[in-house]
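Here the complex is missing one protein chain, while the rest keep their positions.
Chain lettering (A, B and C) follows the sequence in which the chains are written, and residue indices restart at 1 in each chain.
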Amino acid sequence: MSSFWNNNISISIFGESHGPAIGIVIDNLPPGEYIDMEKVLQFMARRAPKKDGTTTPRSEKDLPKIMSGVLNNRTTGAPLCAMIENTDTRSKDYSNLQRLPRPGHADYTGAVRYRGFNDVRGGGHFSGRLTAPLCFAGAVCGQILERRGIYTGAHIYAIHGIYDDAFSHTKITRDDILAVREKSFPVINDSQGEKMHEDIINARKGCESLGGMIECVSINVPAGVGSPMFNGLENSIAQLIFGIPAVKGLEFGAGFKVAEMVGSQDNDAFYIDENGHVKTKTNNHGGILGGISSGMPITLNVAIKPTASIAKPQETVDFREKTNEILQIKGRHDPCIVPRAVPCVEAAVNIALLSHMMDYPHF
Amino acid sequence: MSSFWNNNISISIFGESHGPAIGIVIDNLPPGEYIDMEKVLQFMARRAPKKDGTTTPRSEKDLPKIMSGVLNNRTTGAPLCAMIENTDTRSKDYSNLQRLPRPGHADYTGAVRYRGFNDVRGGGHFSGRLTAPLCFAGAVCGQILERRGIYTGAHIYAIHGIYDDAFSHTKITRDDILAVREKSFPVINDSQGEKMHEDIINARKGCESLGGMIECVSINVPAGVGSPMFNGLENSIAQLIFGIPAVKGLEFGAGFKVAEMVGSQDNDAFYIDENGHVKTKTNNHGGILGGISSGMPITLNVAIKPTASIAKPQETVDFREKTNEILQIKGRHDPCIVPRAVPCVEAAVNIALLSHMMDYPHF
Amino acid sequence: MSSFWNNNISISIFGESHGPAIGIVIDNLPPGEYIDMEKVLQFMARRAPKKDGTTTPRSEKDLPKIMSGVLNNRTTGAPLCAMIENTDTRSKDYSNLQRLPRPGHADYTGAVRYRGFNDVRGGGHFSGRLTAPLCFAGAVCGQILERRGIYTGAHIYAIHGIYDDAFSHTKITRDDILAVREKSFPVINDSQGEKMHEDIINARKGCESLGGMIECVSINVPAGVGSPMFNGLENSIAQLIFGIPAVKGLEFGAGFKVAEMVGSQDNDAFYIDENGHVKTKTNNHGGILGGISSGMPITLNVAIKPTASIAKPQETVDFREKTNEILQIKGRHDPCIVPRAVPCVEAAVNIALLSHMMDYPHF
Partner (left out) sequence: MSSFWNNNISISIFGESHGPAIGIVIDNLPPGEYIDMEKVLQFMARRAPKKDGTTTPRSEKDLPKIMSGVLNNRTTGAPLCAMIENTDTRSKDYSNLQRLPRPGHADYTGAVRYRGFNDVRGGGHFSGRLTAPLCFAGAVCGQILERRGIYTGAHIYAIHGIYDDAFSHTKITRDDILAVREKSFPVINDSQGEKMHEDIINARKGCESLGGMIECVSINVPAGVGSPMFNGLENSIAQLIFGIPAVKGLEFGAGFKVAEMVGSQDNDAFYIDENGHVKTKTNNHGGILGGISSGMPITLNVAIKPTASIAKPQETVDFREKTNEILQIKGRHDPCIVPRAVPCVEAAVNIALLSHMMDYPHF
């Protein structure tokens, strides 16, 4: 029940950062779906470290091998397993973590939960590396959705207080989504992106790391997908999004801004558009009402904390000896995880959407 | 899979606002737990409408009858079913909803999802009334947790831009929690509470409604409860919290503030306290690292949108006739749902915590 | 996870034999399905005690009240809760069970599992009474299936070594199913039924009880319903069937007879019938291959043990005092539960089938 997510689509993620391999099993994919591996790799490449100084120099090829569930490039209906071997691991960097937990990491909580038997090398099963198989699944689900016109796109919305423009929540198009997806630094407003980029480089030089926010939108989800209460779209998306390490917040539509609003502002007026479709004039509801899609774009923001691994000396404890200690983290780390988390957020949304679409009549 | 939440503790919520009854089945509660019904009713009374003009005048006695699972005031280990009869219903108020969906409500999405067969009276299964059984379950789980020293408390943190003080995230005590729990208008800073109260009264007079935010804290959760990835504490809490109607956002610890932070600010330094326990000096992680409790208070904020039902005329559509229409909502409604949502948030957190505690050795 | 069954259709059964009520919540029923309550009551009446001496004289009206999920006789898509109040309870009969467990009952295992807090009156949550809500759900699911041509029928196949005829496994029709369903003592061969009936009367007089077997068949399930491995038709049916108290065995198609067969006997030859449909000449596979329906009748047998409650003195223990004791069970009991278990088996099969049909394209 830990790294399993059991819904209409089920996923099971396995692996530890410095173990032999990481991977995923995806069950209940519709059979006969063409899987374009080129596009899958493109999706995953968006999560891979960059050569521009904004990410860890660890070279993760992240080449998933499909072990089952695909034949002649089409899903067979059987569980799809993809595996990524871990190759570029330098385990000696992590030798003291079993005593001195890194602030902001799960070293301490993991050690207590698993009584010291968890693999601490590179964060083990808590590592951000485990988002690679998530992206694989998201890429696969995304292709199936895009074939039905449903596109999900995300971009860096903020880094360390520098904000990008937002997507239009009522008029965003497939082209808008594809435009930002192509960029190596996925922002809408490139001049803001340059400021962010510079800020990240400075953070790296200053032994710091930066937090941020990601905006994600899905378009063309038909009205009527989801359920009220505990298995609605928001619940499923939330359960997956909070599976991405470093996520500290999630909001849909107007999100936390509702705390300052009145009802007549927040309520989205319905109207009939020129094609006879029911639409809303604004989209504070974020495309979901009562856990069910309204046909408007589904919109959400995700808060990503600064990378916990920083090179500055930090206060920690030797939790076996019960002494206060100073820790200086070595190893290779991302000064800002936000750009690489963009496809992860898309992936989580794709998986949740496809899972709920499986219930949809005539899918 | 819709109104079922299946974890170590499982819950199944049923009922429609104007049907014969609403209720809940709770499975896998530990046997032999004393259930103090007086305290359960006190918990549920915090969710009930008030007589002070801030809530709907609908009189909901909300007296849960226990149908199973409790004998001589102790849990038997069998599923606990509690039922609340719906008595004060005025169904004629809702007669036109099957054509004219209320903005901000699930009338439209529910009609599409359930092909027009859903019960629209009072919002049916989408009604905020369904949080009464959630509160029942939260009250029961809360008693079991409090017997083990774990206390969860919530308060109104904001209404329409007026902010309460925050709980201390490092030093909050059981007394702090009980103090705010006793108040009929649950805020820490009563003078801010008075401003909020006045604002709500004015909103009601002005045919408006107000959004807000709730802060919730759990103390004395031992370190090591939870799991990484999809079944961690955040995932479970999120899945339940987004089951409360009107919730638009959820953040843990520093939440969305991380988007403006650097790593050395956000990382919480570990230290050994005077009792030899591992603590953190700050609590930006909100008591959860890698989905697992750290022993620090678990802290979260929830955004609650303004009540969708407002008396002002609103633009909507007749979605059968495909015409634009003006809707004036009648019936009795809360000008601000935030105060009544406070125990609902506590309830969701209690249920998630007890469920994860069941895994905890020697619980 | 105990009395919840979570699949495409989810059910949650609650209640204790002598508590206020028993009942069920059924989630994810398709919306808009007409529920004929008259037929539901007829289904449940087949499980009710008879006046002919073959069953307990306990008078269980078993009138389910629908609390939610149905409006104007149609499913709303929201969870359907039905409740049956317990009225004719005589709790004093059971006062010594907390010390002296009845052989063949769950008194001892329940006491250990729930540390003595379980409700022992009438067997509590372990009572055969809990099959009444199962039958309710089976009746509802059955109506939805029959509307699509899928009929499930069961009959007493054996009692205490007296055998009924078997259904034809290749040519059984809807009329065959309805014919046996109408009978108050559901056997195909009435003269065998008379022998069984006489045997039961004698057993009651002799303070004994009798075991037996039930055969169940479902027709017109289209080919292609189900899944391999752990969520196939057999797995789901098995999980539900073993939820019926007193079931000790389950076999599909040729069942245990395969232990004496060779491959060329057991393999069912395929042929194209006069309508161009794929059929098999024999049906040793019981309509399921690889967990998936073949289009042939689904056939299964269920072994039902003799009622554990018999009036003869029996050896037991006082498990608190650790002494050997003699127990004489009082109260009212069925000398043979097999006739009343017939609709329970049908119900379990209906629930499993409808659940798997929800995945079926264009259901």
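Methods note: a contact is a pair of C-beta atoms (placed from the backbone, for glycine too) under 8 Å apart; a residue touches a chain by one contact, two chains touch by 3 or more.
None of these values were measured; they are calculated from a predicted model.
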**Request:** Looking beyond the chains shown, say which of C:Ile26, C:Leu145, C:Val187 or C:Ala303 touches the absent one.
**Result:** C:Ala303
**Complete:** It is residues of chain A that touch the chain not shown, namely 1-4, 6, 8, 10, 12-16, 19-23, 25, 27-28, 31-32, 65-69, 71, 74-81, 83, 113-119, 124-125
**Fill in**
Against the hidden chain, chain C presents residues 1-5, 7, 13, 101, 103-106, 108-110, 112-113, 125-126, 130, 157-161, 203, 208-213, 223-232, 234-236, 238-243, 245, 247-272, 276, 278, 280-281, 284-286, 288-294, 301, 303-310, 312, 314-317, 319, 322-324
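Rule of thumb we're sticking to: only the chains that are shown with their structure count from here on.
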**Prompt:** How many degrees of rotation map chain B onto its copy chain C on CA atoms, rounded to the nearest 5?
**Reply:** 180
**Complete:** In whole angstrom, the CA-centroid distance of chain A from chain C equals 45
**Asked** Distance-wise, how many Å sit between the C-alpha centres of chain A and chain B, to the nearest whole number?
**Response** 26
**Complete:** Among chain A residues, those touching two or more other chains are 228
